[in-house]
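What you see is the complex with one protein chain gone and the rest in place.
The letters A, B and C name the chains in turn, as written, and every chain counts its residues from 1.
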Amino acid sequence: MIRVGIVGGTGYTGAELLRILALHKEVDITVVTSRSDAGQAISLLYPNLRGLCDIAFTHPNIESLSECDVVFFATPNGTAMLMAEELLSRNVKVIDLSADFRIKDDKEWSKWYGMAHACPDLIEHAIYGLAEVNREAIKQASLIACPGCYPTAVQLGFLPLLENNLIDPGHLIADVKSGVSGAGRSAQVSTLMSETGESFKAYAVAGHRHLTEISQGLEIAAKQPVSLTFVPHLTPMIRGIHATLYGQIVADVTEVQALFEQRYQDEFFVDVLPTGTHPDTRNVRGSNKCQIAIHQPQGGDTLVVLSVIDNLVKGAAGQAVQNMNLIFALAENQGLETVALYP
Amino acid sequence: MIRVGIVGGTGYTGAELLRILALHKEVDITVVTSRSDAGQAISLLYPNLRGLCDIAFTHPNIESLSECDVVFFATPNGTAMLMAEELLSRNVKVIDLSADFRIKDDKEWSKWYGMAHACPDLIEHAIYGLAEVNREAIKQASLIACPGCYPTAVQLGFLPLLENNLIDPGHLIADVKSGVSGAGRSAQVSTLMSETGESFKAYAVAGHRHLTEISQGLEIAAKQPVSLTFVPHLTPMIRGIHATLYGQIVADVTEVQALFEQRYQDEFFVDVLPTGTHPDTRNVRGSNKCQIAIHQPQGGDTLVVLSVIDNLVKGAAGQAVQNMNLIFALAENQGLETVALYP
Amino acid sequence: MIRVGIVGGTGYTGAELLRILALHKEVDITVVTSRSDAGQAISLLYPNLRGLCDIAFTHPNIESLSECDVVFFATPNGTAMLMAEELLSRNVKVIDLSADFRIKDDKEWSKWYGMAHACPDLIEHAIYGLAEVNREAIKQASLIACPGCYPTAVQLGFLPLLENNLIDPGHLIADVKSGVSGAGRSAQVSTLMSETGESFKAYAVAGHRHLTEISQGLEIAAKQPVSLTFVPHLTPMIRGIHATLYGQIVADVTEVQALFEQRYQDEFFVDVLPTGTHPDTRNVRGSNKCQIAIHQPQGGDTLVVLSVIDNLVKGAAGQAVQNMNLIFALAENQGLETVALYP
Partner (left out) sequence: MIRVGIVGGTGYTGAELLRILALHKEVDITVVTSRSDAGQAISLLYPNLRGLCDIAFTHPNIESLSECDVVFFATPNGTAMLMAEELLSRNVKVIDLSADFRIKDDKEWSKWYGMAHACPDLIEHAIYGLAEVNREAIKQASLIACPGCYPTAVQLGFLPLLENNLIDPGHLIADVKSGVSGAGRSAQVSTLMSETGESFKAYAVAGHRHLTEISQGLEIAAKQPVSLTFVPHLTPMIRGIHATLYGQIVADVTEVQALFEQRYQDEFFVDVLPTGTHPDTRNVRGSNKCQIAIHQPQGGDTLVVLSVIDNLVKGAAGQAVQNMNLIFALAENQGLETVALYP
């Protein structure tokens, strides 16, 4: 059994890790920390786990975490970078769901995240945990930087096009819609049901933190600079991300459907839908799948890719467990073979 | 492997059976029928099943269904009673999720369901599939009448009180709230999102079909006639039933919390919450659990029991699979060990 | 023009007062205070008021409020009682939407609201602002205690029955469901969309503050003590209250529909629906109406009354404006002739 620690178990990504790992056959949830709820039984805060997780939250503590084989950080940005080095030095694998190790350029990171990086030297050793790109490196990794939710949906949709130079990297548009759970489980007026229910809006159009992360990934795929307009929106639902991606065609795209199917044919978690269909976020709700459809409206010069994930699963906790499975040489889909909850 | 047939696979209970059975290790989904969608791949209608269920819907047909070990009826009322006898005669177990075999008095059944019963003699052989009451009989049964969604939530909440004569059976009140998936997947104006979203209402206060079924079960528990006022409500959510039950106290209830805990201590799917808590339907969403809490407001003479289930799982497909597991001597929770999707 | 002040303009009841009063032909919104947002233009916080309300929030201040003819308190409990006396002494009418002056027994008030009352002598001078009971007193009043949202829906439903001794006052049950806007516009985890969306639960079953207020009003109507079991629930919608009321019949109720119609025949804001119907909260959304239907299921000994309001309108700001209209001898429905937003 893999001994697992979770730092920051009281947010939504922490809760989702618990939901997935509670049924994972190779895992023993050993330590779950929470500054705010230390001492409280986990199942008191999360009654859906009654009977499946009988431990209590504890204060974060390097000693107890060091007894784990792997520690997940489901913490706000800026926490993992304070503890990762120490845990790695004790041979504990670290899987960070926050943004601390996602951006290779620490100055760029500081600009967006508003603080100096605590361990810039460690960044280059972190592997970006998008298995569909970095699978072999992940298997050897000690430190995983799990992709953000928006970056996962956008990259999986754009990758086959940019890897094959089918669209103009200088004019990419990602119009992305997220459920409100992406904003986390902290008390704030802006995500109250009365504020977000029955309404729809864009936000952070001037610049969102995930822009840098997405661009970094797309530039690796395109092997050249990209220019991306990224507009995130808040949708009146709890889970789900729907990315609508626009690219200006610069090459022959008659085989684009086949191209996507080939690119992802061995990927358990990326599902290219039949021509002419539209993915629906509900069909991946609670599942680690990404479903993708490709359109060329009116046969014009703009390609439209529709890419959906559950932001808490493939966009966070599920992808983190996928990475853990790879590191520990388990079946990549162990514990992740769930069917989306429909309706 | 148990060969399973599903008649009526295109409604929500059929879809939920598919969702659960697709991951059930002892089951082979052999036949799924649908008059409206025969010939269509199941995963085209339900993209959440892509890769997990590769067959197509077929026309309902006794011959093909006879090759199954068990057939689930996820059909409108009045269908199972036309096919059950033939299947039973061919040694196929029948688990009916509709109301055809729930009411022992076929005249009463006809009054509420508006048609003559096609096989009244078979009714007495049907076992009411509430494992928490009829477990041993279910294990021996060939024909199961699965309880309705409201009846499941209400009976599990009232049973310990009536079995122990703690409340007046002549003045029971069940104020029950259901998500809209309980109204099914048929095209009707009344369950459009624009009609049911952001709104709340009672319906069928003059008399709902489930009243008879609930009363029948409560009378068995109470060993005397009961008088129940049952008011169902439609809630702007998809899944979930919340029953708020009121009983007039007629005996010493100081041990009522312990009583509930004892009554359900060996029940995997009934979870009595700690004193003073309130169950939330989200904590059983997608799960086969029923969570219950008991209150005595202001120490007065009225007991309040709060009982929640997912109407499509413990209230329909999950309970049906629980029955199947019992019939085939599998672990009762096989394929049903899921964690509710929170948030 | 009536010069109006609003203390506490940044909560939902304050915002709703602004929405209603911005279009009221006899009103000039003179002062709107907010400790947290002083200095900010109102229309920046509430873009739905752009072009209709061009002033800014100011710090609460007796001097500027004294220039008003009437001041509404849309504040948390405990604020109005600190300022009411001073304003009244300067001949400013006070309409309090909080609970400060609702309970005649200040010790009982202190028990539920957790503080000593700042001006207990003033309580007896406050008129409970339920026009359907106290219309003439309201017209002469200087200080109005506006009813709470639950108390409005419950009292309007029970009044005709208790005034005419048709039901047993010793066994009243009010099973009431509220939208989440009733919990206010403060940052808290429990009313995040991810916590309250797609879920339903009861809360405060052991005792809710509105119990005392409701009982006080019902006892006046019944002219005797009442015993009420009050169970509030949180519903996944923003606006609306649905009260399902149960009473044990103790007299002839064959004329109960006519009785309700007569009781409310001159009431603009109470609408008794036809026999056999079910009110829907959407049909009063954004309106000051209360819609009521009466049922006697199966002709039994329990009466069921269904009563719906918009918690922010008839349950708060609309009722407050109705009181203002009465005090200033305007048409009672001035500024309140809106049609509920359907769908």
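Everything that follows uses one rule, which is that contacts are C-beta pairs under 8 Å (C-beta built on N, C-alpha and C of every residue); 3 or more make two chains touch, one makes a residue touch a chain.
Everything quoted here is computed from the prediction, not taken from an experiment.
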Per the whole complex, from C:N134, C:N283, C:Q296 or C:Q319 the residue touching the absent chain is C:N283
The one of A:P120, A:G184 or A:P236 in touch with the missing chain is A:P236
Out of C:L259, C:A320 or C:A340, only one touches the absent chain, namely C:A340
Omitted-chain footprint on chain A covers residues 171, 173, 175, 177, 179, 194-195, 197-203, 205-207, 211, 227, 229-231, 233, 235-240, 242, 244, 246, 248, 276, 278-282, 285, 295, 297-298, 300-302, 304, 306, 308, 343
It is residues of chain C that touch the chain not shown, namely 12, 15, 19, 22-23, 44, 46-52, 181, 185, 197-198, 238-239, 271, 273-274, 277, 279-280, 282-287, 291, 312, 337-343
Chain B positions in touch with the non-displayed chain are 12, 180-181, 185-189, 191-198, 236-238
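Following the convention adopted for this analysis, only the chains that are shown with their structure count from here on.
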Taking shared numbers over all numbers used, above half giving same and below half different, the chain A and chain B interface sides are same
Judged by C-alpha centres, the chain sitting nearest the middle of the protein is B
Counting contacting C-beta pairs, the top-scoring chain pair is B-C
Dist(centroid_CA(chain B), centroid_CA(chain C)) in Å evaluates to 39
So chain B residues touching two or more other chains come to 197-198, 238-239, 279-280, 282, 285, 343
